[in-house]
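Only one protein chain is missing from this complex, and each of the others stays in its spot.
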Amino acid sequence: MPTTDADGPAPGLSHRRPIAVTWGDCDAAGVVFYPRYYAWFDASTHAMLDAAGLSHHRLKAEFGALGTPLVRAEADFRASATFGDTLTAECRVAAIGRRSFTVEHRLSLGGRVVVEGREVRVWAEPGPADGPPMIVRPLPDAIRRALTG
Amino acid sequence: MPTTDADGPAPGLSHRRPIAVTWGDCDAAGVVFYPRYYAWFDASTHAMLDAAGLSHHRLKAEFGALGTPLVRAEADFRASATFGDTLTAECRVAAIGRRSFTVEHRLSLGGRVVVEGREVRVWAEPGPADGPPMIVRPLPDAIRRALTG
Amino acid sequence: MPTTDADGPAPGLSHRRPIAVTWGDCDAAGVVFYPRYYAWFDASTHAMLDAAGLSHHRLKAEFGALGTPLVRAEADFRASATFGDTLTAECRVAAIGRRSFTVEHRLSLGGRVVVEGREVRVWAEPGPADGPPMIVRPLPDAIRRALTG
Partner (left out) sequence: MPTTDADGPAPGLSHRRPIAVTWGDCDAAGVVFYPRYYAWFDASTHAMLDAAGLSHHRLKAEFGALGTPLVRAEADFRASATFGDTLTAECRVAAIGRRSFTVEHRLSLGGRVVVEGREVRVWAEPGPADGPPMIVRPLPDAIRRALTG
């Protein structure tokens, strides 16, 4: 039988970490102020890349990257969380394109999904001397392999 | 008589305000840290509601609302912005459902779009004494009319 | 026998935790944006109180507190920190007054002090029906004892 893709997602880099929700993460309704979830997405992606040896410092020093800026982010908020809660943050590389990669995020509390979302990031390098400061470039092969996990 | 709707989106509440990008809004790449855009979306929505007489204080005191929490938010990041930039933040109510409403956001810099996004918000009231602290309820008619602009 | 206090600070509640500095904590100079240190002070104080059984939920439900708002905060920034660093955050209750208590904070990196500071917090309860929403009141004895450690 052909394609094996049908059975599920291809393996990709993944990461899991706890997040302790603090007083300062919450708004006047006593629940997490929603932009904080995106800050946690960002921190989870960086933690995943760090754990795979792809720290920002190395991406910059070894691969000449300015970073992996976002071109899109989205989230569905399914339940609320409050200070004192400890969320489980899971993320994984869900797609790898020529110049971009997608990271899927899920934050849960005691097995119940609180937020699901995704980030689409690109590979950015410094632009030419007479051009824009940042240009999007193809992902280096070594990075592509590392993201595959 | 033809409807006038066909030519474009139905009129809805809208708002425009400047945002001065500060040093603290930017990350180590020198551009706005992306969760900040969502904080600005949130602040723009509140400013739009305030300007229409729908302050959180009034929603709570007069309509018994806990607030208008998010069920979904998304954004496309089309260009970067940095400290010293003054963005123009525009938002408008793009759809009104039975229990939810959608706010579209656009932030631009000198006519160039920096970020476009949308928030889907619901109408939340306190839950019953023996139930969850917050339940989603239909939008009151007065609110629905006010959101229409 | 005389008191032994003269030799050093009286014992007080204390706490220690790691803080992973993230990309989003840093500003365009690539170092921690200084207000973040105060957010970590606040989170450390809450973590210390939580660990001693003094969660905000309990302070509210059992003691009728609105919280322990700040009346003063200060910090000396002795070195910089950046994303990828893991700081050690230590705090302890350094003084207990009739209505206030002081928490001293120290964040260090590999034994080197990065930031030292202190918060002075008061005990706040809801005000009378015809008065201000929040009033400062004496610390309950049970809280005073718990803060002593």
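When the chains are written out, they are named A, B and C in that same order, and each has its own residue count from 1.
Following the convention adopted for this analysis, a residue touches a chain if its C-beta (ideal position, glycine included) is under 8 Å from a C-beta of that chain, and two chains touch if they have at least 3 such contacts.
Predicted model, so just to flag it, every value in this text is computed and none were measured.
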| item | value |
| --- | --- |
| Left-out chain, listing which of the shown chains it touches | A, B, C |
| Touching the absent chain when the full complex is considered, from B:His56, B:Arg78 or B:Arg144 | B:His56 |
| Touch criterion as defined above, residue of C:Ala75, C:Ile96 or C:Ala146 at the omitted chain | C:Ala75 |
| Residue ranges of chain B at the interface with the undisplayed chain | 20, 22-24, 39, 42-43, 46-47, 50, 55-57, 83-84 |
| Touch residues of chain C, complete complex, unshown partner | 28-29, 31, 33-36, 38-39, 42, 56, 66-67, 69-78, 80, 134 |
| Residues of chain A in contact with the chain not shown | 23-24, 26-30, 33, 35, 82-83 |
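Here, only the chains that are shown with their structure count from here on.
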| item | value |
| --- | --- |
| Cα-centroid distance, chain A relative to chain C, in whole angstrom | 31 |
| Interchain centroid distance [CA atoms averaged], chain A/chain B, Å | 24 |
| Distance between chain centroids, defined by C-alpha means - chain B, chain C (Å) | 34 |
| Set of chain C residues in contact with two or more other chains | 23-24, 83 |
